[in-house]
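What follows is a single structure, written as structure tokens, with notes after it.
What you see is the complex with one protein chain gone and the rest in place.
Entry: chain A
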Amino acid sequence: MDQKGYRRGSFQSATSDEDMLEIAGASMDFSMADDDPPLDREMGGFSSYNGGGMNGTSTMMDFLEEPLPGVGTYEDFNTIDWVREKSRDRDRHREITNRSKESTWALLHSVSDAFSGWLLMLLIGLLAGSLAGLIDISAHWMTDLKEGVCLAGFWFNHEHCCWKSNTTFTDRDKCPEWKSWSQLILGHGEGAFAYILNYFMYVIWALMFSLLAVLLVKGFAPYACGSGIPEIKTILSGFIIRGYLGKWTLVIKTITLVLAVSSGLSLGKEGPLVHVACCCGNILCHLFTKYRKNEAKRREVLSAAAAAGVSVAFGAPIGGVLFSLEEVSYYFPLKTLWRSFFAALVAAFTLRSINPFGNSRLVLFYVEFHMPWHLLELVPFILLGIFGGLWGAFFIRSNIAWCRRRKTTRLGKYPVLEVLVVTAITAVLAFPNEYTRMSTSELISELFNDCGILDSSKLCEYVNDFNSTKGDDLPDRAAGPGVYTAMWQLALALIMKVFITIFTFGMKVPSGLFIPSMAVGAIAGRLLGVAVEQLAFYHHDWAIFSGWCSQGADCITPGLYAMVGAAACLGGVTRMTVSLVVIMFELTGGLEYIVPLMAAAMTSKWVADAIGREGIYDAHIRLNGYPFLEAKEEFSHKTRAMDVMRPRKSDPPLTVITQDSMSVEDVESIVTSTTYSGYPVVVSRASQRLVGFVLRRDLIISIENARKKQDGIVSTSIICFTDYCPPLPPSSPSVLKLRSILDLSPFTVTDETPMEIVVDIFRKLGLRQCLVTHNGKLLGIITKKDVLKHIAQMANQDPNSILFN
């Protein structure tokens, strides 16, 4: 009974353009030809063909009766109907193309319609880039505000305050214009009391920032908390969350992201930047009718906006597009690829021209060295990969456990207090250690840095032998006391970051995960790198080192180990593959380090997958019960459609509406007594032959509107879903024709269809529901929620955790 499969196969081979390719996460839809009408009647859309009538007449008739406002829109927390949206867009495009031959104005209209997508991408790139610049500059300033203030102009951060004055080689931070709080209040910066005062001011500022952030989130836009990527993944797969990408959410998320990052909490801003960029995309969609009215087209724009978000976060346009393709998007048509790239480039260019970091760099931790590495160093790189995988699995488990506790117990009732407590603990523990006191981006930047003769930080305090220096090429040297101090301080920082991030991610302030995981990996990498470097220096006569690392040569670069560690930890947590490597190599600007990065990323993904299947975002989706149908996993059980469909054997029979024998009152009582989101329409109760499917929302709106506007519609009026209604005696009230809201081509499968094929159909076509027939008669219905519950049951998870419809 694989008729559905056969028909789909023939459809695919007939139109060679419309092939679906699955690439690790998103289905890439090659349908570039927008105005090819679908050949298979079954795949026809909403304003579909009359039985035997001409295509032209039915579309004309549909356009003559204007759709009511509200019909064709969706309720909150519901899934969209991808097929209907796509076919509506094709109809619109066809109409515009047909009319463009009529007059110059219509031609201009069709040209501007084609260009509107590109214009929208340009606007999204500009807005996303400007907001990212604002966030970067403000976050830098406010982070430094915790330590002191600039007398030359309070809007300068530490680095810009000391820009003009001459600093010494060893103390590059001190300049007369920048005063720490103790210097400002007490007049001097030395001594125990000054230290305590600085400590106190640091904690007070951190608490103030986080209190302000959580109050703003709670008061104005509760949807602005968290990372945003799990919810955006769900939205892009077809779910509707009204207000999640709105104006207030955008404003509050931008403002509170700066506050949260500046308060010293162990969180990053990359995930929230994706949310900010998607909000920009959603808001700018309202300017163009083509995207405002069509939910499927809007999601294409949101995919491109997500790419722009990652691009400004890392300065990596290609990595951003790949991240959007791999992690965030669900359906990624090929023409979105070019447009996403355009949006990402425009955003990166805008950010560059705002120049938040000086020197026209996009990211704070851009790496500029190009030292070669040796094949034997792959062993420590793979070790770093294993560490990354282990840490990723550990983090996901503990974070999900903590978030579940927050969701179910009393801990969740005190969000403001929770934020304050976590901030207080973070600030109190972070101040004594200089590596946790500085902002995490600066820490990563310092760890990625390769030590040259021009560096004078503690981490670069090696024992220098000036007789053997030749230019800038420093050999491997013995570690000085500064390096040893830095090592144990970094080890303490590592432990603190590993544990505090578990409690920070998921709080009610905007929080991202990329920077903390990169920091953990970078610290671990640098520690290992320095260890290997010292091993090579002191034991250069061992067999493994003597071949390539003789005395006086510069063979080990601890900065590279830090980079590889960062990539490994990030890959272990998010399970990114291609996009991670591309982002990291765009950060370094060179292809030399692709092999170490790939080795570490692959190892960490394999180790982490062996322990737990899901990445952090999928785990959060499952924790919250979003109706997200995972596209990457195979369904491998041998159940059939009849095992999953509703109604089950013990349930009352399927609630159906007949095509021309029910009154308005009957339909209203069905609608109010049940909560289904749609009802199948059959010829009659006796025959149960399927006519179509009608959505609850459309039914309610149409009936209400008819009662108000049309004459003669009372509770006993008959509702007729066909073109030619049966003749009634003249004394009966007039008939309510609802043919226009009926979907004449609902998807059906037979009851013997294997569930693998049904799950595949739901995934590939984005269905909300699918009707089940037996011998041609309607038997039951399978909804997306049933599919998700079934998958959860088969995987021995709790099927009641699927919350939304």
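One rule holds in what follows: contacts are C-beta pairs under 8 Å (C-beta built on N, C-alpha and C of every residue); 3 or more make two chains touch, one makes a residue touch a chain; residues count from 1.
Please note the rule applied: contacts and distances are computed from a predicted model.
The protein name that UniProt records for the chain not on display, among "Serine palmitoyltransferase small subunit B", "TMEM9 protein", "Tubulin polyglutamylase complex subunit 1" or "Translation machinery-associated protein 20", is "TMEM9 protein".
Of the options A:Thr170, A:Ser636, A:Ser650 or A:Asn796, the residue whose C-beta touches the omitted chain is A:Thr170. Considering the full assembly, A:Cys403 is the residue among A:Ala304, A:Cys403, A:Ala479 or A:Ile515 that touches the omitted chain. Within the full complex, the residue among A:Leu245, A:Val258 or A:Ile757 touching the omitted chain is A:Val258. The hidden chain makes contact, of the residues A:Pro415, A:Pro627 or A:Gly692, with A:Pro415. The omitted chain makes contact with just one of the residues A:Val683, A:Ile700, A:Val735 or A:Met794: A:Ile700. The chain omitted from view is touched by exactly one of A:Ile185, A:Ala478, A:Ala553 or A:Leu803, namely A:Leu803. Within the complete assembly, residues 63, 66, 68-70, 75-76, 99, 105-106, 109, 112-113, 116, 119-120, 122-123, 126-127, 130, 133-134, 137-138, 141, 153, 155-156, 160, 163-170, 172, 212, 215-216, 218-223, 225-226, 231, 241, 243, 248, 251-252, 255, 258, 284, 287-289, 350, 353-355, 358-359, 403-404, 406-408, 412, 415, 453-454, 456, 466, 471-472, 506, 508, 623-625, 671-672, 675, 697, 700-701, 704-705, 803 of chain A touch the chain that is not shown.
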